[in-house]
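Below is the structure I would like to discuss, written out as structure tokens.
Omission of a single protein chain aside, the complex is shown with its protein chains in their original locations.
Labels run A, B and C following the written order; every chain starts at residue 1.
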Amino acid sequence: MGKLFAVTVAIIAILSAVPIVMNYWGPPVDISTHGAAIDEQMHQTMWEAGIAFLAAQLVLALFVWQFAGRGKNDKLKSFPGGAKYLVIAAFLFVGTEILALGIIGQKAWASVYFAPLEKDSLTIQTQAGQFAFYFRYPGADGKFGTLHPDKINEGNQNFFGLDPEHDVDSRDDIIAGELAVPVNRQINLMMHSKDVGHSFYVRELRIQQDFVPGLDLGVHFTATKTGQYEIVCTQLCGLGHYNMKAYLSVLSQEDFDKWLKDKAAQ
Amino acid sequence: MRTKNILLTLLTLLVCSSLMFAGTISGKVTYTGTPAKQKPIDMGKEPSCAKQHATPVTNETVVTGPSNSLENVVVYVSSGASDDGQVPSQAVTYEQKGCQYLPHILPMHVNQELKIVNADQTSHNIHPLAKVNREWNKSQPPGTPPISEKYDKPEFISVKCNVHPWMHGYFAVLNTNHYDVSKGGGDFKLPNLPPGKYTITAWHEDYGTQTADITITGTETKEQNFTFKAKAY
Amino acid sequence: MSEAAAQHGPPQSFIWKYVFSLDHKIIGLQYYALALVAVFIGMFLSWLMRFHLVWPNAAIPGLQLLSKNGAPDGLITPEYYLSLLTMHGTLMVFFVLTNAPFAAFGNYFLPIQIGAEDMAFPRFNMMSFWTTFVAFVVLLAAFVVPDGPPISGWTAYAPLSAIGKDAGPGLGMGQNLWGISIAIFCIASLLGSLNFIATTLDLRAKGMTLMRMPISTWAWFITSCIALLAFAVLLPACLLLILDRVAGTSFFIPAGLVVSDRLQPHSGGSPLLWQHLFWFFGHPEVYIAILPAMGIVSHILINSMRKPLLSHKVVIGSMMAIGFLSYMVWGHHMFLSGMNPFSALVFSFPTLMITIPATILALIWLGSLYGSRLQITAASLFALGFISMFVSGGVSGFFLAQPAIDIYLHATYFVVGHFHLVMGVAAIFGIFAGTYFWMPKMTGRMMNETLGKIHFWLTFVGTYCIFMPFHYLGLAGNVRRYSSFVDDFMAPLMPVHKFITIAALCTGAAQLIFLYNLVHSRFWGPVAPENPWNATSLEWTIPSPPPWNNFGGIHPVVYHDPYQYSVEGAKEDFIMQNSPEQVETPIPS
Partner (left out) sequence: MATTVPQPPAINAQPPSRPFPGMHGGGGSAGLIPGAGELRAVAERSPEPARTGIWVALAAIAMSFAALTSALIVRQGSGNDWQHILIPRILYLNSAILVLSSLTLEFARKTIASYIRGEGVSRSQAMQWLGATLALGCAFVAGQYLAWLQLRSEGLYLATNPNSSFFYVLTAVHAVHVLGGLGGLLRVIYLLRTPVPILRKSTMDSTSYYWHFMGMLWMYLLFVVWLKL
């Protein structure tokens, strides 16, 4: 029975590693400037965690194989070096791993959250609500109209609660259900929640950030490949959570200008 | 027993006679000024619906027709012909199709059965934001039976789908069977009105209400037009 | 020395003996029974969820009887899926993972293992069970209120959980019941922890020094220290949440929220405050679930290996370190929540540091296996399975502790796989191991070993089949808490989901073997001897099941460290803690 356990554990460990080594369901290709650092970090961690996982499972299998079912006459042995060396090993190996990954990881994290805002970045506002994202471009005047929660009227498609009657800034605001961005230009995404907590997740962009009601946050990124990608909500926000999504269109500058013009005309 | 029979006969006679001398109110709803531009709806997040519409549909808050006519105005008898108790036996149906409500405004009698059907391949949620009546909030996955409900008090109830924020409609729960919703061209018609004094009300979800007093004397058709002032924003 | 004995004599009538019993053993069994009911409900809910995920258009016959609105014609609506998810999480975390390894086994064996006649405060003990029971009933009541159970998840993030029914079905009465239930549960757990701590500190038998306590006792003791502080924070948090919901205060609800076209009349509240309070409880809660399992597994493994662990002190020290660090890491649940990005880096380090004591524990278990005389029983198989699961679930924590990687993996199935393996399955393996090991003592009947082993193989392979693929889904970016996968990039992952669902249905069905074994052995199993496993600790020195006052009025005296197995020169290969046998000590060279 012990041998069976050993074999099972070994098989499970190796089979578990196969899809990861073969990259069956890996992350999609990264389309952001900062994503490479995150991918690298993930890759490093995968190696280290993977080796630790396989080593531990295989050692478990080996020891159970060797020592299960030994009787009273078999000599008891103690692990060479005893607990002391194991503790030292844990501190050394895990400690260095922590330090190494922690330090590399800080850089990857900083590339998302501490990257300075570039001068020519494009500011876009996104509002999450139950259960859709809407995006707002400031229009020709470069200014966003003020948001009035009491004026929000979804039936009238006034998702941002604008007051064009009194607020001149809001009249040329362009509102869209998809996020179109020009390629290779930094986007400063200002995030506002209409109701409850939501989250903005684009796998390819390696960006995930919560919307916090009452707290407007910003996140910035630069997309490097044109194409259409999915934005999904990853913070449980209610019954339509599963259906809360939008598309990210990364366009060339000309296409983007055209898109903006078309939207403004509507 | 006998008296009851007699009474019933009398009542039938009365109803028949009133039908014989039925008047009709008809008219047209128009607007003045410039209504706000209706924006196209981006159904991108629900591809199964988006592909049902060759051109994007717009929101239906203000639907206008030729020569300044205004659609989706509920015109009904608000006093003079209370039909308490005469609840039509057939149900009214509210359909969700292509992530739109068909019709946008559904009039019904108090306590009339309301059937809500999901004709889409996606889950809808029906959340009528009732204030006077009991509020409820239900989801309807594709393939589930129609939801059957009733409202026991007159109210204009805004209906929304929590899953698809652009989906908005209205239930007009009325205490009368004499109602109409203005269609293309803004026309409406309230037939079969027995002689009497009536107040008729025209209700628009954005532009508010207007009323008019009309007296029907016999078999006649009276014209009553309503003109709403459009809002630019 | 024993105040407990003075407080109650042997119970006479049925109701005092089995219902409102003051006896810690009966209370332990009551907790176990409650956890058993909760775990089967929770598992059933997970079946419904898994079924709905892969066959969204297939009706589940009869489900409409459970909820007319939630499952019209047996088809699960999106909100009902979230209700199931919330109730699954709440039942499992609170009523199974906290109750079974900690409250149930702890109640039964902590006093016996330290040689006490009962808990320090038997009345509090009884109250804490019945309070838990009330919490359980209040939570289940959410199934029958018209709007159904809450849909805000077991974490109940504000403002979704705070706004009320405008935010969706189940967020009216259902969410109120949830808040009340959890608040009651907090009180029960506080009473329980208080009892455990006082008992451990004050009621130990003569000779039972702290370091002579078995590792399981240490684990319960450390856990109760964690629970005392963790539930003391969740209780006021629940109070504030309930006030936001019913009294119109604005602790967690900010101004200007428009929900269901209605402007909410609140101002200035902080949604992040709820997350901070919740996770300050929530992360230690993970260790409340896993530490007792570690203790139980160590206790059983030592018995099966016929030799002590490499170091008693290091194991206890590591568990303490884990308990201590668990209070400094809550922020890693909130890397992307909008708190200051610097604090993510601050929280990341203690989170990674927890790997050190966890690794030490794993290495000690593995190192102790070396050179042992490992006996394979159902209990030891589950203990070995625990180690495997703990390692598997632990390494994935390494990813999530790093904020940069968390950007990609946060809120994906990777997280679900991680915590199910390390907190759910590992702890449940601890419970199973404890059940097979201790049931003879608790019921006086042996459980069927063959059925136990079959149960182990199905469960071990089954749970790996369920939870390993969760990680692959997460790496592909599959978002958690979705009731169906309408998104283009998740649709191709459907085959993986199908595999998981089938594995979940099979593994769940395998638990019926356990249930059968448990019930059948309880009544018709062979009568258990006093010490069937040739174990050393005090619970094996008394009859199975023990008399109401445990040691029959005699106060045990402890002469030995807890795990004196295979001592050279001893009469047998084990020396019980209370055995006066002396062995010449070989002088360490």
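Keep this in mind: a residue touches a chain if its C-beta (ideal position, glycine included) is under 8 Å from a C-beta of that chain, and two chains touch if they have at least 3 such contacts.
If you're wondering where the values come from, they're calculated on a predicted model, not measured in any experiment.
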Residue of C:L82, C:I222, C:I290 or C:L310 touching the missing chain in the full complex: C:L310
Contact with the hidden chain (one of C:L22, C:A120 or C:C465): C:A120
Candidates C:L229, C:L263 or C:L458 - the one touching the absent chain: C:L229
Residue among C:P10, C:P146, C:G268 or C:P547 touching the omitted chain: C:G268
Touch list for subunit C against the chain that is not drawn: 1-6, 120-121, 190, 193-195, 197-199, 201-212, 228-229, 231-233, 235-237, 239-240, 243, 247-251, 254-255, 267-270, 272-273, 276-277, 280, 307-313, 553-555, 557-561, 564-568, 570, 575, 580-588
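Note that in this section only the chains that are shown with their structure count from here on.
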Most widely separated chain from subunit C, with each centre as the mean of CA atoms: B
Centre-to-centre distance between subunit B and subunit A (centres being mean Cα positions), rounded to whole Å: 46
Separation of subunit B from subunit C, taking each centre as the mean of its C-alpha atoms, in whole Å: 55
Residues of subunit C touching at least two other chains: 77-79, 168-169, 260-261, 484, 486
Residues of subunit B engaged with two or more neighbouring chains: 122-123, 125, 139, 158, 160, 162-163
Contact footprint of subunit A on subunit C as seen in their complex: 77-79, 82, 151-153, 157, 159-160, 163, 167-169, 253-261, 263, 268-272, 305-307, 310-311, 314, 336-338, 341, 344-345, 348-349, 352-353, 355-356, 359-360, 362-364, 366-376, 381, 384, 387-388, 391-392, 395-396, 398-399, 402-405, 407-408, 410-412, 453, 457, 460-461, 464, 468, 472-473, 475-477, 479-489, 493, 496, 566, 573
Subunit B partner contacts - residues on subunit A that touch it in the complex: 129-133, 154-157, 159, 163-165, 175-178, 238-240, 243-247, 266
Complex interface listing, subunit A residues touching subunit C: 1-2, 5, 8-9, 12, 16, 19-20, 24-28, 37-38, 41-42, 45-46, 48-50, 52-53, 56-57, 59-60, 63-64, 66-72, 74-79, 82-83, 86-87, 89-91, 93-95, 98, 101-102, 105-106, 108-109, 112-114, 129-130, 149-150, 152-155, 161, 194-197, 199, 201, 203, 206-215, 217, 230, 232-243, 245
